[in-house]
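Removed from the display is one protein chain of the complex; every other protein chain stays in position.
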Amino acid sequence: MSSTFGKIFSVTTWGESHGAGVGSVLDGCPAGLAISENDIQIELDRRRPGQNKLTTPRDEKDQVKILSGVFEGKTTGTPISFAVFNEDQRSHDYSEIQKWYRPGHADLCYDEKYGFRDYRGGGRSSARETIGRVAAGAVAKKLLRQVAGTEILAWVNSIGKVDCGPLNLNDLTLEQIEASPVRCPDPEASAKMEAEVLEARRNADSVGGTVCLLVKNPPKSLGEPVFDRMDALLAQAMLSIPASKGFEIGSGFAAARMHGSEHNDEIFFDGNVYRTRTNNAGGSLGGISNGEPIYCKIAFKPTATIAQRQNTAGRGGENGTLAARGRHDPCVAVRAPVIVESMAALVLADLLLQQKRNFLNSADQAFAD
Amino acid sequence: MSSTFGKIFSVTTWGESHGAGVGSVLDGCPAGLAISENDIQIELDRRRPGQNKLTTPRDEKDQVKILSGVFEGKTTGTPISFAVFNEDQRSHDYSEIQKWYRPGHADLCYDEKYGFRDYRGGGRSSARETIGRVAAGAVAKKLLRQVAGTEILAWVNSIGKVDCGPLNLNDLTLEQIEASPVRCPDPEASAKMEAEVLEARRNADSVGGTVCLLVKNPPKSLGEPVFDRMDALLAQAMLSIPASKGFEIGSGFAAARMHGSEHNDEIFFDGNVYRTRTNNAGGSLGGISNGEPIYCKIAFKPTATIAQRQNTAGRGGENGTLAARGRHDPCVAVRAPVIVESMAALVLADLLLQQKRNFLNSADQAFAD
Amino acid sequence: MSSTFGKIFSVTTWGESHGAGVGSVLDGCPAGLAISENDIQIELDRRRPGQNKLTTPRDEKDQVKILSGVFEGKTTGTPISFAVFNEDQRSHDYSEIQKWYRPGHADLCYDEKYGFRDYRGGGRSSARETIGRVAAGAVAKKLLRQVAGTEILAWVNSIGKVDCGPLNLNDLTLEQIEASPVRCPDPEASAKMEAEVLEARRNADSVGGTVCLLVKNPPKSLGEPVFDRMDALLAQAMLSIPASKGFEIGSGFAAARMHGSEHNDEIFFDGNVYRTRTNNAGGSLGGISNGEPIYCKIAFKPTATIAQRQNTAGRGGENGTLAARGRHDPCVAVRAPVIVESMAALVLADLLLQQKRNFLNSADQAFAD
Partner (left out) sequence: MSSTFGKIFSVTTWGESHGAGVGSVLDGCPAGLAISENDIQIELDRRRPGQNKLTTPRDEKDQVKILSGVFEGKTTGTPISFAVFNEDQRSHDYSEIQKWYRPGHADLCYDEKYGFRDYRGGGRSSARETIGRVAAGAVAKKLLRQVAGTEILAWVNSIGKVDCGPLNLNDLTLEQIEASPVRCPDPEASAKMEAEVLEARRNADSVGGTVCLLVKNPPKSLGEPVFDRMDALLAQAMLSIPASKGFEIGSGFAAARMHGSEHNDEIFFDGNVYRTRTNNAGGSLGGISNGEPIYCKIAFKPTATIAQRQNTAGRGGENGTLAARGRHDPCVAVRAPVIVESMAALVLADLLLQQKRNFLNSADQAFAD
């Protein structure tokens, strides 16, 4: 079940980088949601490679097919099966990568865990596995938008030493983010980040980065204490993305340097709902959404596979060197935002379906025939 | 099921801060493990309040009882039930905390999610809930030590602005950590941290901190791609601890500023096993343990409940102020290490029982009668 | 997790027949449900031993304690912990039962599965484990009654060769059932069954029986295709009760001898809702409740532990004989009805909380703030 995520609204992904294809099965989606292959394709196009010179030249159309669960344009409440068939499987020579373990990569761990591995590309640990997540995430996003008017945005916050400048989160739009080749809505920082990525490529190297997540108008009361706290599930979701090394919500690590009197967000009643004047909580208290925007940051390490020669060991136990060929993004963060958005949407949609407004008077409505 | 954690080795916790008691049920522990109430008590004593002037004066003995699953000193393979009955339930006046929502606390979220709440103390969101985790974690630790010789340590790495100095992780011991009233093995930093905590208390305030986790000699090949990656489950586990705001593994957020050529850990074969010369990975590649020490950092916000007067809103929607009474730790990080260790042990024990050395020749042994 | 049942409304049981006690933790119950220890005790008193000469003389008061999850008489939405402490643990001599495996009993399987066992009584395989299920089931029953007006009844349908006569299910009441010492609402059959049980006891033997389950006014649309079909979960629930050997719903095995033209239940619209004129389906079509009464039958084998001498083998592999002492019901079916009702209630309550009336217009209401 380790390829299945979510308790009610749950996705199961399948596929390897160089197999016949990749995809997922989304179970537990309410019936009656209008979904087309185009809704999915729009999101997949944001993560697919070959978009510009900053990403891998591997060119995949990543055309998605919906094989079940949608009838006359609407979800039926039965499992939705997504498939993307791999095109660009040029059979180049894998002998080196088969023999020598890539430093920083999962090759060795897969060999030791499973006894052998699909050595063509990253196999199951490849970022192509996330296609199935993005497809399901597109449905989750639509559900959240329709049921609660929720909007989910992610962007690149830093690459290497270059940080994004201050943003007005209220006005931030997807267009501003996608307008940047590195998906950073700050034009000045975007240009510097682009240079950082290109320099890494010139040096046959790679570079890390951070991605920020913002959920506007999230449903209230999401999160099931104690282990399915919203922030705990978001943390699991983000650390399940290849190359991620860290997660923080709201004030995050900065909170550890603060006093309670600075950190506590003042509560007030605006005549209609309870709000807070600041949002150090990042929209989560006690692991339950309080209705304020959800704000998180995720750290991505530099791509492990680089072209410059590195010391490493081989399958037979010999020590030697490897200069990895193959086509890889110099910075995974650039294509990460849509994956981050998708995982957040999957977490929130599942919690939404679990949130029973757990007291009986409204439960009555919920279960009324 | 949101109070249950783990797929095979799974713990279910129960209890509120001011109810009859707290506890947990541990299911899926292999039979034949020697366990006594004393093994559990030793760990609970590390988290219990009233230990010194840095923690809440609330004095609880937290005596654990094992109600099932152990026979003649050994686990039987059936559920192990732990109970700690609450003693110190002095019935002070809760009218204020019942009326006014504590800024930074889960009170409001519980009221909105469930329609009402147990307003005595933190109810289910209280840190007392973690007693059940620590009890089960003590068993997980013993299983890991016995099966794989694994040792798990956590300590306070920073409080407010004070950071722990460099440590020799190979030689670090539990004794060094517990010798410090703030659980920081660096004596100089420990003294400064102690001052930081006392100053916060004098100011009717609180202060945040970070905790580091180190797993020495972890089993190899733990972690089930893609969603049950070891680091993903550790992230969920840590973010499920009250007051945590961030998690990172290995190089963590620093990795986002590095190049691949710096970050990749060189692999070599030491004639016996594969090792890496550095450990930026923090013991995890592709979400699978590679046998190197597992190293993580967790951020804790300052305690939400403080004695100084804060603006907030009340149950009726009125805006006003609250100066919270009650006995609270000025810094939750000080008692967090044993909770962090316990959650890590629960994750690793569950993954250990899931790790089937997934290839058939050894599977054969595993399943042989 | 094999001691946990249910996905949203889930119970985890713990305890052995001769340990400190037995109990359960019920997670996922909506908040605001009025629950008292007396509500639970009423159900436990129906299953407790020592009620009359037809059951084991082992006399247990089985007093239940609620340790968490209820505040000011109402559920809070947090885990509800139930505990019943074992009283009557007279330390008689277990040497024989420790040495010789009881034919028809789980002793040998536990020894082979876990390497050793708690040989005092049945350990975890004892019917005392079901106390935790009945306690949680009492809450499930109350939830179903309050939310949907559902009533759940079970009674003894046969003992040995004696069958219950035809009943008018519409008028059947709990009082009629409990008025019979063998829980059979047909007075004539009841008297014969009583004789059957007493004769079995006189012969140092035991006898089997069947139990019928009736759910009046069940919620519609319960059951989640394909694996969580309502009838599939009821089957798992019933076969998880000690000594059960078979389950059927509606026409059950008789359906296998029928033609479609006889078996299909004619559908009609009564001006208000859809009904069927017959109920061969037993209230379930495609694994989804159709609103008609749910009707099932469960088979229980004769108690394995009998006083007459039987051939068997011992722990050391020696072959010999055993005449089991100890206090055992000659017919487990007599105390089974409340356990059957409880398991049915747990299944239906969980499916009720999963049933989201899975289309969006009503989903909107369900999730509206």
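Quick notes
Every chain is named by a letter (A, B and C) in the order it is written, and numbering of its residues begins at 1.
To be clear about the criterion, a contact is a pair of C-beta atoms (placed from the backbone, for glycine too) under 8 Å apart; a residue touches a chain by one contact, two chains touch by 3 or more.
The structure presented is a predicted model; accordingly, all values stated were derived computationally and were not measured.
Among C:209, C:293 or C:337, the one in contact with the hidden chain is C:209. Screening C:125, C:150, C:180 or C:342 against the full complex identifies C:125 as the residue touching the chain left out.
One chain of the complex is left out; on subunit B, the residues touching it are 7-8, 30-33, 77-78, 146-148, 219-221, 225, 352-361, 363-367, 369. Touch with the hidden chain on the side of subunit A covers residues 1-4, 6-8, 10, 12-16, 19-23, 25, 27-28, 31-32, 65-69, 71, 74, 76-81, 83, 113-118, 123-124.
On the side of subunit C, the interface with the absent chain consists of residues 1-5, 7, 13, 101, 103-106, 108-110, 112-116, 124-125, 129, 158, 160-161, 200, 203, 205-210, 220-221, 224-229, 231-240, 242, 244-253, 255-269, 271, 274, 276, 280-282, 285-290, 299-306, 308, 310-313, 317-319, 333, 354-355, 357-359, 361, using the contact rule stated above.
One rule holds in what follows: only the chains that are shown with their structure count from here on.
Centre to centre, using the average C-alpha position, subunit A and subunit B are separated by 26 Å.
The set of subunit B residues that touch two or more partner chains comprises 1-4, 7, 13, 113-116, 124.
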